[in-house]
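Every protein chain except one is present and positioned as in the full complex.
== chain A ==
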Amino acid sequence: MSFGRLITIVKKEFIHIKRDKSSLGIAIMMPLVFILIFGYAVNTDVEHIKMAILDQDKTLESRELIQKFASSNYFQPKIYVDNISEIERLLDKGNVKTGLIIPPNFSKDFKRGKSPMVQLIVDGTDPTIARTALQSGVLTGKMYSIKKHESIANKKGNILQGIQEIDVRTRVWYNPNLESNKFTIPGLIGLIMQNVTVMLTAFALVREKERGTIEQLIVTPIRSVELIIGKMIPYIVIGSVDFLIALFLGTYWFNVPIRGNILLLILLGFGFVICALAIGMLISTVASNQLQAMQMTIMIILPSVLLSGFIFPRESMPLIIQKAGYLIPLTYFLEILRGIILKGIGIDYLLKEIIILIIMGTLLLTIASIRFKKKLD
């Protein structure tokens, strides 16, 4: 391998990037735009679910219950209606996601020591919202009911003979407030890096094929390895810059602090960029024009969004789909990102992921170099 020829390719590639304002724009703007859009849009924290209320009791107690729902922050009592069909209409139209029906004898039942009944209707089209509404709805009802029974009993001078329940004290680690941003942002950093680098490198070699310049290169003494590595270096630089931009935005804009060692994170990020670049290179040795390269890039990006565990937990996927996720480098890098950023764990816990990523990167690069044989046929 000649170092001089390698540097020549690197220089030429930098000139291409410098002159092609649109891909330079994509390289820099993509991490910015993606992290802002995804950072706000991929938010599974459900709050302020709109609620219609049919209060047939209209007593202090019924108003107290509604107040409890409102102050839970999960619900937003929005519209008060007079009959059930009105609730149905609002749910159909999508104006509200839940309906609460309080029957006429609600407060009387309390006073008689009976358990009063209310009905919570939930729009189940979006399971995430529905699940939150069901859980917090049931919980709100129970809490109010216990409090109410206690206070009624106290007034009467009795001690409430409640059922002795197990007292489960919960503590949530790493993300105590269960903010979905803390889960999404580290994943997003990995996804953005993958997308930008795969896409840019996929085009790098295909462009030479499309313009016919590859033919001229083949008749020169340049070697495939020099050409491939030389083409990759500029994109390693760009990928690393994108990684730092995404990391910076995640930390300071979305307040997801890095608990672990930032140097280790940057080092591994650099390693992942090489892996993603190798995928891009492989695409560009297979594709014969830019359109094909684009289609193949999408074929890689889309499954990696779904299967890597970026949004959906891999634990809940069928076994085959889970296994397919193991073939995607991003899967391992997400483990690394979340491990270091959220849990603050060190290299000793991530060895498996790191080794697999190194193997995958080497394998992909080797295949790309072999496939690019310096021949047209």
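Just so it is clear, a contact is a pair of C-beta atoms (placed from the backbone, for glycine too) under 8 Å apart; a residue touches a chain by one contact, two chains touch by 3 or more; residues count from 1.
The definition used in the following text is that contacts and distances are computed from a predicted model.
UniProt lists the omitted chain of the complex under the protein name "ABC transporter ATP-binding protein" (options: "Succinate dehydrogenase/fumarate reductase iron-sulfur subunit", "Putative adhesin", "ABC transporter ATP-binding protein" or "Redox-active disulfide protein 2"). Among A:2, A:43 or A:366, only A:2 touches the chain that is left out of the view.
Set against the missing chain, the residues A:19, A:93 or A:156 yield one that touches it, A:19.
In the full complex, chain A contacts the hidden chain through residues 2, 4-5, 7-8, 11-12, 15-16, 19-20, 211-222, 375-377.
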